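Dumping the structure here so I can ask a few things about it.
Yeah, one chain of the complex is gone here, protein chain that is, but the others are all in their spots.
So that you can tell them apart, the chains are marked A and B in the order they are listed, and the count of residues begins at 1 in each.
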Amino acid sequence: MNPMKQLVESTKTSSPRKRGSSNSPIPNSLDFRLCGNDWLTRNLLFSIVLLLLVITAPPLPAAVTLESFTFPTPAEEQHFKDVIGQLRCLVCQNETLADSDADLAHDLRAEVYEMMKSGKSDKEVIDFLVNRYGDFVLYNPPVKPSTYLIWYGPFVLLAIAVLLLIRAVGRQRQVQEPEISAEERKRLERLLGDNAGKGKQG
Amino acid sequence: MARYLRYMVPLAIFALLVAFLYRGLSLDPKLVPSPLVGKPIPKFTLTRLDNPAASISDADFRGKVTLLNVWATWCVSCRQEHETLVQLAKTGQVDIYGLNYKDNREDARQWLTRYGNPYVANAFDSDGRVGIDWGVYGAPETFIIDREGIIRHKHIGPLTIEIINDEILPLVAKLKS
Partner (left out) sequence: MIPELGHFALILALSLALVLSIFPMIGSLNNTPGWIALARPAALGQFFFIAIAFGCLVSSFLTDDFSVAYVAQNGNTLLPDVYKVSAVWGAHEGSLLLWVFILSGWTVAVSMLARHLPAVVLARVLSVMGMVSIGFLSFLLFTSNPFARVFPVPLQGGDLNPLLQDPGLAIHPPMLYMGYVGMSVAFSFAIAALIGGRLDAAWARWSRPWTTVAWMFLTIGITLGSWWAYNELGWGGWWFWDPVENASFMPWLAATALIHSLAVTEKRGAFKRWTVLLALLAFSLSLLGTFLVRSGVLTSVHAFATDPARGLFILIFLCIVIGGSLSLYAARAPSVSSGGRFDAFSRETLLLGNNLLLVIITAFVLLGTLAPLIYDALGWGKISVGFPWFNRMFVIFTPFLVVLMGMGPLTRWKHQDPGDLARQLRVALLISLGGGILGSLPILHKGSIWAGLAVMLSLWIVCSLAISLRQRLRYRKGLAGLWQDLGTKGSGSYYGMVVAHFGVAVFIIGVTFVMQYNVEKDIRLSPGQSTELAGYTLRFDGVQGRQGPNYHADRGTVHVLKDDREIAVLHPEKRVYTVQTKPMTESGIDVGFTRDIYVSLGEGLGNGDWSMRLYYKPFVRWIWFGGLLIAIGGLLAASDRRYRIAVRDQLSALGNDGLIANGGS
């Protein structure tokens, strides 16, 4: 089968994909039960990083679908877009529920619309889907111990790298510059003298 | 010696990476495991495929070990696994129920007449609403359900003889005892 057909067929979609999604939810289930007596420091460090993660969430424009869902107010329409922007399409797995054109995405969007229209809260809608499809249906992985690797990993790497940098710069400062012997010094002067008339290099 | 160790770090990291990549070659990245395994089957009532007047519900799944197979006429892989299902049904080891997912009733009936009917009964889920409750995200999918109506296993993708022998039948035998 034509491998590039995968681009179109494997996802059972009919139109090209789209991107864009909204804010991820502020994690609300962080477990701070740490062992050891330095829990305060680690707690603080975790909180700082978490804060950094939260405040740096650039608000991305929520993607819109092409169905004609009707909403009483623009705020409610934005609310709907925000919620479907947080969910993943299980067929086109790199797309949000808002962007995907897969059949299942159409169905799930209709489902979410009905639930929101009947007054269900965001949490109820998300729980509904997570109960049926698992955490994978959340576009942003939840922040829980098993996902610390991806949420805190980069910062841990940065810390390690900075430490290594400081050590490397510090270590090489202790390296003695090699002394040149008298013979080498004479050779150096001869070379510099020879090159005096040849102009500077770039 | 410590000096030398430092320069082996990149190689070590690469070795770790290769281990993951090698493992990844035998995994399917698109598989979504089901959170419903170990939970009771969702409550539902649907019309039967062969008889719109009759209905089928979750209650029909109590009392015996069953399979629920999600299928449709538009699904190419379902056609591939159909022979295997028919053979499995013939062995009589387990009752196979069908969930006809987002399909056309007439087309589905004719399809079964043409290719064989391994199903004890078929639920007709035209809008896929019940499929959502089962966590269905594509076809074919097959669930193994025990006597108390608890989902014990979900297989995603077409069934083959190997999968039946290695995955399905041992679990069915275990659940029956």
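The criterion applied here is as follows: a contact is a pair of C-beta atoms (placed from the backbone, for glycine too) under 8 Å apart; a residue touches a chain by one contact, two chains touch by 3 or more.
Small disclaimer: the values here were computed from a predicted structure and weren't measured.
Asks: Can you list the shown chains that the omitted chain is in contact with?
Replies: A, B
Asks: Suppose we count only contacts with the excluded chain; which residues of subunit B make the list?
Replies: Counting only subunit B, the missing chain is touched by 3-4, 7-8, 10-11, 14-15, 17-18, 20-27, 29-33.
Asks: Hey, which subunit A residues sit against the chain that's not shown?
Replies: Residues of subunit A in contact with the hidden chain: 1-8, 11, 13-21, 23-24, 52-53, 56-61, 63-66, 68, 88, 92-94, 96, 99, 134-136, 139-141, 146-147, 149-150, 153-154, 157-158, 161-162, 165, 168-170, 172-173, 175, 177-178, 187-188, 191, 194-195, 198, 201-202.
What we mean here is this: only the chains that are shown with their structure count from here on.
Asks: For the complex, which residues does subunit A have touching subunit B?
Replies: 12, 90-91, 93, 103-104, 107-108, 111, 130-134, 136
Asks: Taking the complex as given, what residues does subunit B use to touch subunit A?
Replies: Residues 29-30, 32-36, 102, 127-129, 132-135, 137-138.
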